[in-house]
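In this view, the complex is presented without one of its protein chains, the others remaining in place.
Let's turn to chain A:
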Amino acid sequence: MSIFILEDDVFQAQSLKRSIEEICLAQHIPYNFIEATSRYEHIINKIPSCTYLPIYFLDIEIKHEERKGLEVAQEIRKVDPHGIIVFVTTHSELASISYQYMVSALTFIEKDQPHPERMQKIAACLQHYVTKNKVEHKEDYFFVENAYTSVKVPFHTIEYIMTDDPHRLKLITTNQLIQLYGSLKELEQIDSRLIRCHKSYLVNVQQMKELDVSGQQVILMSGKQVPVSRRMMKKMKAILKDR
């Protein structure tokens, strides 16, 4: 386990390092090293030698450059797309949604939070880190990338896709509704696990639970229903059986 801290204030860096050490000791989390530095080049240079997925605690404001931390995060992402990035920041900069999108940051730790809450938050980050390192599975994403849109969702959450207004689609996942421009034909070709069960529906094989033959529909894990055209009934039966 490799832990990096980027912080230009020596006291704060040491304090954060101590907190992490305490937590690791208390929760029996083993680690290779904790590297606290104020120079980001150190971090970038050291990434290739890490045996495990690293976790980074980055101060956003380094040497009075307001968004230095973000730039560093983007640099890190170039070398390490999967490592966990946690921003450490003062209160006013909190809730930066944009950071989460730009470098897929895990979360934020506020510097001016009371000590116990801070410790809790750091512990949560480390816990997340441990679980992520244990389950070494590649995230399976569904991408739609064209001139009109960029959609990225974990594939297993997709329930179904249906047509909407002319040339618009609705992509329904377990907790999201995405309304995008495109055609079923186009999305169908992206992933073979999406089955055209009806003229205007694509369904995710992984989310199907059972076939309601008389109702001409397929029932999903969540209980939602997707219509199946008569022509496709046979094929759907076969697919469900093979699975």
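One rule holds in what follows: a residue touches a chain if its C-beta (ideal position, glycine included) is under 8 Å from a C-beta of that chain, and two chains touch if they have at least 3 such contacts; residues count from 1.
Note that in this section contacts and distances are computed from a predicted model.
Q: Out of "imidazole glycerol-phosphate synthase", "Right-handed parallel beta-helix repeat-containing protein", "Histidine kinase" or "ABC transporter substrate-binding protein", which one is the UniProt protein name for the chain not included here?
A: The chain we cannot see is recorded in UniProt as "Histidine kinase".
Q: Tell me which of A:A124, A:I178, A:I219 or A:L240 is the one touching the absent chain.
A: A:I178
Q: Of A:P48, A:P114 or A:P166, which one is in contact with the hidden chain?
A: Final answer for the missing-chain contact: A:P166.
Q: Among the options A:S49, A:T131, A:S150 or A:S214, which residue touches the chain absent from this view?
A: Of the candidates A:S49, A:T131, A:S150 or A:S214, A:S150 is in touch with the missing chain.
Q: What is the set of chain A residues that contact the non-displayed chain in the whole complex?
A: Touch set of chain A with respect to the missing chain: 67, 70, 91-92, 94-99, 101-102, 112, 147-151, 165-168, 170, 172, 175-181.
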